[in-house]
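Heads up, the thing below is written out as structure tokens.
Missing here: one protein chain of the complex. Every other protein chain is in place.
And then subunit A:
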């Protein structure tokens, strides 16, 4: 079973993601900010296959989490999808520079998110 970490401070988005991905055999964990995400990653020894993260969040933003995950020297690589409503070019480029695998602008098309998640998980298998 694939493990997915959803980092999102919005109240509704995690519910939507959970509903979109519910049919697949995914185990979803949800945290509400970057600080909790980093704690969760440390606790589980980065035991996730995919991270879906927002950018603008309190304490530590999505870029900090992304940078930490992608700069790890050991362990299996983790795919990261940024889902954010900050859709300006600089933000998107910054995300890809830091190693994001995909960028989705809110509001998302559910089917598109599902396909992108599946594709990334297959690529990282």
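Note that a residue touches a chain if its C-beta (ideal position, glycine included) is under 8 Å from a C-beta of that chain, and two chains touch if they have at least 3 such contacts; residues count from 1.
FYI, contacts and distances are computed from a predicted model.
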{"item": "Chain not displayed: protein name in its UniProt record (\"hydrogenase (acceptor)\", \"HEAT repeat domain-containing protein\", \"Iron export ABC transporter permease subunit FetB\" or \"ATP synthase subunit a\")", "value": "\"HEAT repeat domain-containing protein\""}
{"item": "Full-complex contact with the absent chain, from A:45, A:71, A:88 or A:125", "value": "A:88"}
{"item": "Positions on subunit A contacted by the hidden chain, ascending", "value": "10-13, 15-16, 19-20, 22-23, 85, 87-88, 106-112, 114"}
